[in-house]
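One protein chain omitted, others in place.
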Amino acid sequence: MSDSEAAGKTDSKPARKAKYDYSSGPPPLNINLKWCKACNICIALCPQQVFEPDRDGKPVIARPDDCTQCTICWVHCPDFAITSNYK
Amino acid sequence: MAIKKRHLMLGNLACVHGAIYAGMRFFAGYPITPSTEVAEGCARELPKIGGKFIQMEDEIGSIAAIVGASVAGLKSMTATSGPGYSLMVENIGYAYMTETPVVVINVQRGGPSTGMPTKGSQADTMQARWGTHGDYTAIAVAPSTVQECLTETIRAFNLAERFRTPVTVLLDEVIAHSREMVTIPEKGEFKVYDRVKPTCTPEEYVPFEMTPNGVSPMAGFGEGYRFNVTGLTHDTMGFTTNRPEEVSPKLDKLANKILKYRDETVKMRTEMMDGAEIAFISYGSVSRAALQAVMLARKAGVKVGTVQLYTIWPFPEKQLREICAGCKKVIVGELNMGQMIYEVERVLPNNIKIHSIQRYDGEFLTPMQLLEKLDEVL
Partner (left out) sequence: MATVKETNQAEKQKSDVMLQYLRPKKKFPSVWCAGCGNGTVMGAIIRAIDKLGYSKDEVVMVSGIGCSSRMPVYLDFSSLHTTHGRALPYATGVKFAKPHLKVIVITGDGDALAIGGNHFIHACRRNIDITAILINNYIYGMTGGQGSPTTPSKAFSTTTPYGNVEKHFNPSELAMAAGATFVGRTTVYHVPQMEKMITQALEHKGFSLVEAVSNCHTYFGRLNRQGDPVAMLKMFKDLAVPAARAKNMTPEELEGKLVTGVLQDIEKTEFCDEYQKVVDAHRGVK
């Protein structure tokens, strides 16, 4: 899946049915709030809107089950504040 | 004892052989009269001994390349003249700040600006001291014969490696372009100093450690130690800092590691100073004329001697005072409009009258001229 195709998903097609169950075990991603600078890139680029900004604009994993483990968030994060716990 | 092979050699080439003897294996340079033969010599000689020569796109590229090579672990050198040295001073300052040993040969030519490329001068003396911006402690040495071009270049490398700092070799054009008999020393005849290497584990390595003598062990890139080198003022780990309590200690370290041992950098030659009431003070080609003048004057019963400096910077304050203690007058001879004389005036006590004889028309100060000056001040 090329990057532009993944990113393009937000405009047209509905969110894909998640194929990972994160109800048990760690969430798909962990956020290092000390390193995160609230630049909003992950929140805006996530094709599945998994994140919601908290009071400071830093990402909160609001919809973990929608995460399709596409890696867009943490490959873009300029401060390595996101690491993955993919299934 | 086998008779040592003697070569009729150009001054510039003697520098090359001196550098190679000292372990120089990397030269980067740019053509400029009157130092080009140093580059040409390195281009020919270095491949024969597995060394590396590169002609860079300008003098800034040249000094940058030799500092990079030294950081990578090779003894490195460049050679230029006034205009090129002017282009290099920023990165000579970088070598100073990052404590990277390199040797820069400046074959001085008529200045300022393009000046007289094929004529000799000593007008870059103060530039070797104050050329780069910021508080800088210079080391500069100056030969006066072709054999000394070889030995002084060895000494320059030893000073650079010992103190982990850039060293300038100041030549007059006339020496660089003279041919004289030279013997190349055997291995071991001259001490060759190599930078101190770390012995600790990579995890413990502090690249700019505050050691008692001020010189930190120096690993080269790719030798198992990973560290940061930056021209920004930095702490002992090489990380940028603006904290006052770290800044001045760093600048003190850069200066005092040299000044604390300045006596060991001093090298002078004195002739007929016993009972001398007058002394010539000079370096390089002027010292040769002074020697001739003093010999002739002594024959005529004049109590005069000559003091030749091989180490210009740091200026040998204490030693000059001691040697000239008995003199009433000194004559500072220079191929410029007066530069070293400021140091002599700063250093010698007031009871010694300081005269100067300066020539800056591109020709040398001759023994006859010095004798005339001597008559004048007697």
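Observations on the structure shown:
So that you can tell them apart, the chains are marked A and B in the order they are listed, and the count of residues begins at 1 in each.
Operating definition for what follows: contacts are C-beta pairs under 8 Å (C-beta built on N, C-alpha and C of every residue); 3 or more make two chains touch, one makes a residue touch a chain.
All of these numbers come straight from a predicted model, not from anything done at the bench.
Contact with the chain not shown here comes from a single listed residue; of B:12, B:36 or B:76, that residue is B:76.
Among B:231, B:249 or B:338, only B:231 touches the chain that is left out of the view. When the omitted chain is restored, the residue from B:68, B:101, B:166 or B:314 that touches it is B:68. What chain B contributes to its contact with the hidden chain is residues 26, 28, 47-52, 54, 56-58, 60-62, 64-74, 76, 90-91, 94, 220-222, 224, 226-232, 237, 239-240.
Interface with the hidden chain, as seen from chain A, comprises residues 2-4, 7, 34-41, 44-45, 69, 71-72, 74-87.
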